[in-house]
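Below is one structure, written out as structure tokens, with a few remarks after it.
Only a single protein chain was left out; the remaining protein chains are all shown in position.
So, chain A:
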């Protein structure tokens, strides 16, 4: 990727965003991790939120000038190295399809695959935790096979059960808590992804390597 591809913009009056256009790459994400570390070292910001090949800095408008932070982000990005957080391996047991994954058929139809092929490909891939977001402990995973990419639902569900495994665009992930959500649901795990009394509260961390394991009573 090139520096020219990256752009910076404001989000409202108290956030500044640096983003790289699709497709998301792990190489770019390593630089995003580096940038997040550099900004934490710099200090003074309300929040530093790495997301998928982009990063948002939440400012205190009483302390920061948004345009000056735009310049800081671009300057740091030019210097950005590549962060290598410690890699852990985690296996996530999943029940696919049926009541556990009500959108499995829709994903299969969209991708031109059978449900069994969707399950097999989803489990064969090794994923990297790019960042946590959306919900407490929700890990955005890079590495979804492109053949499984499926657009989000036109209208988000008002209720998605905790532990649901879904696909949203070219991304896959697990809902840690019951909530509204727009992803296509293909399966369910019983692992506790987030516990506010645990330290750290989130099971998954940026840089973790994750695999899904199909459980015996998987539908189809």
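We take it that a residue touches a chain if its C-beta (ideal position, glycine included) is under 8 Å from a C-beta of that chain, and two chains touch if they have at least 3 such contacts; residues count from 1.
Methods note: contacts and distances are computed from a predicted model.
Participant: One chain isn't displayed here; going by UniProt, is it "Biotin-dependent carboxyltransferase family protein", "FtsX-like permease family protein", "Response regulator transcription factor" or "Spore maturation protein B"?
Facilitator: Answer from the UniProt record of the missing subunit chain: "Biotin-dependent carboxyltransferase family protein".
Participant: Which is it among A:137, A:163, A:187 or A:207 that touches the chain not included here?
Facilitator: The missing chain is touched by A:137.
Participant: Contacts of chain A with the missing chain: which residues?
Facilitator: Residues in contact with the chain left out: 9-15, 17, 19, 22, 24, 36, 46-54, 56, 58, 61, 66, 131-138, 140, 151-152, 154-156, 158, 168-171, 176-180, 182, 194, 196, 200-202.
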